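A protein chain is absent from this complex, but the other protein chains hold their places.
Order of writing sets the chain letters: A, B and C. Residues in each chain are counted from 1.
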Amino acid sequence: MEGFGVSLAFWILTGVTLVAALGVLASRNLLHAVLFLILLFVGMAGYFVLLSADFLAMAQVIIYVGAIAVLVLFAVLLTPRAGRNNGETRMFLPALLLCGTLLAIILFVITDTNWAVADESPSVTAADLGEALLSRWVLPFELASVLLTVALVGSIMLVRSREEEAEDAV
Amino acid sequence: MSGLIKSEPFTLNIGPQHPSTHGVFRIKVKVDGERIVDAEMVMGYLHRAMEKLAEERTYTQNIPFTDRTDYLASMSNNLGYVLAVEKLAGINVPERGNAIRVIMAELQRIASHCMAVGAFTNDTGAWQTPVMWCFRERERVLDLFEMTSGARLTCNYMRIGGVAFDLPKEFEPATRRLLADLPGFIDEIEGLLVGNEIFLARTRGVGALSAETATNFSLSGPMLRGSGIAWDIRKADPYCGYEKYDFQIPIGYQGDAFDRFIVRLEEMRQSVKIVQQALDALPGGPHSTQVPLALRPPAGEAYARVEGPRGELGYYVVSDEGPSPYRFHIRPPSFINLSALKEMTVGGTVADAIVVLGSIDIVVGEIDR
Amino acid sequence: MHPFLITDNWYDLRDLGNLSGRLLELLDDALPFGLVYVLAALIGFAASFLIFVLPSQLIVGVYGERKLIGRIQSRYGPNRVGPFGLLQPVADAIKLMQKEALTPKTADRALMYLAPIVFVAPCVLLFAVIPFGPNMVFADIPVAILYFLAVSSIPVLTTFMAGWSHNNKYSLFGAMRVVAMTISYELPLVLGMLGVVLFTGTLALQGTVLWQKELDIWLVFLQPIAFAIFFISASAELNRTPTDIAEAESEIVAGYLTEYSGMKWGLFYGMDIGYAIAAAAFGVTVFLGGWTLFGLEKWVPPWIIFIGKTHLFYFLFIWTRGTLPRLRIDQLMTFAWKFMLPIALLNLALVATERMFWIEQEADDSIVYAFAIINIIAAAAAVYGWSRALGYRPEETPLRPRLVSEAGGFVPLESGGEGAT
Partner (left out) sequence: MTRQWTGPEVAAIAERLVPGSVDRSTPVACYLRPEKLVEAMGALQAAGETDFVHLTNLCGVDFWDHFEVVYHVQSFVQNAIACIKADVLDRERPALPSVCPVWRGAWMQECETYDLFGIRFEGHPNLHRILLWDGYPGWPLRKDFLSMPGGLQPGLDEFSGTKRRLPPPVKVVE
């Protein structure tokens, strides 16, 4: 996609996404942070649209905004009131260091890679995507599902109370 | 839920300004998530010291006060009070007066149950439709009251020794028209709600009280009958010649909100039957005996009760031979029915608590007096 | 594009898309770069307001709903302002704008102001993909069904923002209920839509309509379960009455709207109707043949057919709202997880089998009629069987009280009085 409108959309999206990302980091109120995160997700979906990946964009909104963000909100609401803000943390310096390193690596990779430029945007439909996922990439796809299932079971195990375990043991 | 995730219970004020408390009534509930762990009632926002006021007024002057306790059943309240005074003073009421009293009390029961049924379904969330339908029929009953007593809500119609006025000649045809329509209306409400899955799901098993608990909590009226106890003052202790009329006592199965609802619906049917019979056998003669205006009953006490729409409506009057009662006590059925509220709500959800409150059919004017 | 129907001439007003398309071309030639979008937006806004928003949102949504509910409740409904009370929505809007918009001291001001605004935007976006006619679709994107589901999940967050920002316990209840309910109802909804997509083989809404037109069958007959799930889920997410637990007025006092007043509340109210109409439009498009009506669309402008169908669908929402009591939150969740989800999965398996059969056997298109009969029977059987399996026994519930003639103590259930009449 070319043109003034596209470039404008790109820059607006970039601005929104960056502001949202900064908001997630800087906002003291945990709930505001979650809402900024949602804005970030929407911005990402916008990028996908710009890249002509309609299906991915919609999936991004449905899954991240519609489901994951809602789950995060749920988690925030269920945490005790004491932990409802982004307090000061002793891990500030290590985290900064880690992020800096990561940024450096990514920047290096971006500049170092020999990007292939496509002449025209490939038209990938949802059908193609499904075809690819269920034929060529079926193993990673299924592995990912298994992984998610394991994570689900694990999280249930983690939050189980001692009484219930005793109940089950009987 | 409580075992899985640690949550802190917090207090939720239902009322005094809340659409479902039927007036200024407040429940402080402690909720854990949506589950109620504790409930405390706060009342008295409408307290008007009726019992104290009545000690300063003559026996006849007290009749309008009784209108204003349970303003949805003023006729029944009038009746309970005048019965107590008549019992105290040994006054007999002519046949026609008794028959008119029965007609009025039963019409009042229909009107009050209309309100109870409508408000209850509104609490279950049936967004005003049944309320409006019930109001439509209640309106016709109130028209009859207006025709006879001049007032719609606070009728002030019963007098010591009879009733205030004889029935106007338009009353009988109008009542017969109403009685012809009422069974159809009750069937309509039944068709709308009783078979409805959502309504059943919301009310079945909610606020269930066993017969023992209901008795122990001094409940009365549809609450007691819903729990399966066949107790109706009209049958057990007939007044105003109720023994002459053929009717039956509806009783429920497990004492839940649904049982109270169907008991009320059936009571309306029975009331229609009673009014029909009373109209058919309406005796002639005077409607009232002459009673001195400044009545001074002999010293003593009397407890008279009627089966009000909400339950046993009792009046306890002590006389010291003075012109006004020495002690005037009302046994308010909805106040006492509330005593089991905590029993019924704890363990349920907030939505259940609203349904339970609706099934008690409270009138705050009567609770606070 | 569709020679059987549209001449593609600009004067063919049976499809307003022709006129607007031609207009855009002309303007594009005449005007310098960029201005055309502004002008087109203005014209489009005015036109859609006149054709769709005015009749739908104001007349059907506000006036019609109030009037119909009034009739259901045996009263007149609005009849004072203007002829037949038709100006009532206008009067309401003026009243709302004049009202003071209160903000509680402890509220989260930013979120509270933001929530109504964010609530409005997705509603407008939803209509972008709805096909009003063969050419009358603003964005005929290939993933329109997904787009619709995605955009309609945003208002949930808004209602959550609204409920949380007030710092009011009732509102927080409403917010929690919205969040919990949405998670539960998205799942069967998406599974139900999957069944539809399996049949049609396209995610585009225009494609879905054309598929139905081509095979001369509405998807509601092919996918009765999906339709029921869509209707229930939509009414749950729209907070319409049988499932309006998030703003349950008699329990939590309008939930997330408790503290809103004035036009902030008005935006929520208006957009609630907007979402309901959008859901109705989506339902009509996917399940009820969209702008087609068995050939009648050749003569009657398709957009009129579409708007009429949408309003009839919306009538279903009004009807349920006027007559049904409200479910409890746990019952609603149980219904979603234990009832709708398994049935949706069953439906999916059935559809997949049928689709496979259709492709492998290279059967004639008329096989869809057989599928329709099978699916309707299967839907009835599944609903009945599964509800029995879950312990649903209506005949065991006595609906009339027992009657006794004598006063006395407790009447045991066995002795039964005179039994239910």
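Note that in this section contacts are C-beta pairs under 8 Å (C-beta built on N, C-alpha and C of every residue); 3 or more make two chains touch, one makes a residue touch a chain.
Fair warning: this is a prediction, and the values are worked out from it, not measured in the lab.
Peer 1: Going by the touch rule at the top, give the shown chains the omitted chain contacts.
Peer 2: Result for the missing chain's touching partners among shown chains: B, C.
Peer 1: Touching the absent chain in the whole complex: find that residue among B:44, B:90 or B:191.
Peer 2: B:44
Peer 1: Could you tell which one of B:17, B:92 or B:339 touches the chain left off the display?
Peer 2: Spelled out, the listed residue whose C-beta touches the missing chain is B:339.
Peer 1: Per the definition of touch given earlier, which of B:19, B:64, B:205 or B:238 contacts the omitted chain?
Peer 2: B:238
Peer 1: Which parts of chain C are in contact with the chain that was left out?
Peer 2: Residues of chain C in touch with the missing chain: 407-410.
Peer 1: Since one chain has been left out of the picture, which residues of chain B touch it in the full complex?
Peer 2: These residues touch the chain not displayed: 43-44, 47, 49, 51-52, 56, 215-220, 229-231, 236-238, 299-301, 303, 305, 312, 314, 316, 318, 320, 322, 326-327, 329, 331, 335-336, 338-340, 368-369.
Basically, only the chains that are shown with their structure count from here on.
Peer 1: Could you state the distance in Å from the CA-based centre of chain B to that of chain C?
Peer 2: 42
Peer 1: So the centre of each chain is just the mean of its C-alpha atoms; given that, what is the distance between chain A and chain C in Å?
Peer 2: Roughly 29 Å, centre to centre.
Peer 1: What does chain B use to touch chain C in their complex?
Peer 2: So the residues of chain B in touch with chain C come to 10, 12-13, 18-20, 34, 121-129, 131-133, 136, 190, 192-202, 204, 211, 215, 225, 228-232, 235-236, 248-253, 259, 262-263, 266, 349-352, 354.
Peer 1: Given the complex with chain A, which residues does chain C contribute to the contact?
Peer 2: Those residues of chain C that touch chain A are 33-34, 108, 111, 141-143, 146-147, 149-151, 153-154, 156-157, 160-161, 164, 175-176, 179-180, 182-183, 186, 190, 201, 203.
Peer 1: Which of the residues in chain A end up touching chain C in this complex?
Peer 2: 4, 29, 31-32, 35, 38, 45, 54-55, 58-59, 61-62, 65-67, 69-71, 73-74, 77, 125-127
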